[in-house]
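Only one protein chain is missing from this complex, and each of the others stays in its spot.
Coming up: chain A.
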Amino acid sequence: MGAIEGILTGFEVALSLEGILFVLLGVFVGTFIGMLPGLGPISAIAIMIPITYGMNPTLALVMMAGVYYGAVFGGSTSSILLNAPGISGTVASSFDGYPMAQNGQAGKALAIAAIASFIGGTISVILLMAFAPMLSSVAISFGPPAYFALMLLGLTAIASLSEGSTIKALISAVIGFIVATIGIDPQTGTARYTFGSTNLLDGIDFLIIALGLFAIAEVGYLIINRFKKSATDGKQLGSLKLSKQDMKEIAGPSGRQSILGFVLGILPGAGATIASFISYISEKRIAKKPEQFGKGAVKGLAAPEASNNAATSGSFVPLLSLGIPGSGTTAVMLGAFLVLGVQPGPMLMGDNPEIFWGIIASMYIGNIFLLILNLPLIPYIARVLTVPRPLLISLVIVFSLIGVYAISFSTFDLYLLLAFGVIGFLMRMFAFPAPPFILAFILGGMMEQSFRQAMTSSNGDISIFFTNNISLVLIILSVLSFAFPIIKSVREKKKTA
């Protein structure tokens, strides 16, 4: 079956009454579960698997795909409104989304997120359709040295994520990396910094750090400002009005970052998190007014949102064309395929074209549904911020605590959450930026493993990072990316002096 014939078959499946209903159901359920504390796409898909038993595999998988990108979008809501990112892919969305919501533009922020996600989702589906088979071979050519270099490139964002002192940003990042070293070392089985506690053997979950440093730390400042009235009324807060200038500012970053997000999404292990961070940074680098980033810039929100949604589609490339899951979420998705008796991989396109192309075609429709469903709901969702502060504070604390409890079922993790909340509060008080901490925490563990795998395969010869073309290019880019903002700020300081 040729590609065009395949696409037509796909649309036949996706546009059938049943197809439309299941996509709609998937997107709705995914968005709802994604908004709940602690539940991201992994939980959303896992929860939905039992429901698909006995269903037509094509329709079941079309629905699952809807659940996946619905949950990614749903996760952005708590990130923007409460500074409480439920999944790592939406951390970067809070950098500008939360300040925007605090400035009385919550509706606008959510609308930007919805539109940018739509653009990201749509562009990436077109790319998925055109390049899926070809790109999967690129993904498997990424060995440990290239992964290490890619993580390094992601880490260089630290220099750009610091508003004030670069030393403080670097300290924040090193401590984030140090926290990532806690737990059992997967290569040697050595327990590192667990102090004999079995609770720390698996390391510290991302959600504890994210909710602690962002949501709980924010609670501290909400308590201080608990009697301050919100500057805007509910109606204005939920307003979706976007000016022509706003649309212009959404279009550019969304277009560019969708492509970048898609490419990074294909790489196993990289996914939406790295994509959203790198997109945020690259957009800040090329922005005419980079100083607006972190204070509610439209571009700063559109870029990571488009990118993380595009990465979601990208992660389907290795899954559909090779049968290899590149992330935790696609691993659960693979489980869903197998439960339904479908083996994804090179044979899928030939053996079950209706499934392969049906999923891809359903993504077009799913993205449209996501937009249609969410835009009218935004004014109501944004009103969360009109809740009186004392009540909102209590709800945010419960939201964060239950979010952590629902994934670990351990009160030890709740104490850890409070501890990281205190750390996050102190970091803000003394002007240590939290984004480098979380970035280093997320990338640090993966980076260490890739580095050690590469060194093991080269028998300790460090030149492996420079003889591999992909890693060499990425290392050069990393050096440039790290040095450029520092040189720029030193020059600017000299000029002003």
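Brief remarks on what is shown
The rule is short, and it goes like this: contacts are C-beta pairs under 8 Å (C-beta built on N, C-alpha and C of every residue); 3 or more make two chains touch, one makes a residue touch a chain; residues count from 1.
Rule of thumb we're sticking to: contacts and distances are computed from a predicted model.
Look at the chain that isn't drawn here: its UniProt entry, checked against "Tripartite tricarboxylate transporter TctB family protein", "Lipid II isoglutaminyl synthase (glutamine-hydrolyzing) subunit GatD", "ATP-binding cassette domain-containing protein" or "Monosaccharide-transporting ATPase", names it "Tripartite tricarboxylate transporter TctB family protein".
Across A:Ile20, A:Leu170 or A:Ala331, the single residue that touches the chain missing here is A:Leu170.
Looking at chain A, the residues touching the absent chain are 33, 36, 39, 43, 47, 164-165, 167-168, 170-171, 174-175, 177-178, 181, 185, 187-188, 190, 192-193, 219-220, 223-224, 226-227, 388-391, 393-395, 397-398, 401-402, 405-406, 409, 411, 414-415, 418, 422, 428-431, 448, 451-452, 455-456, 458-460.
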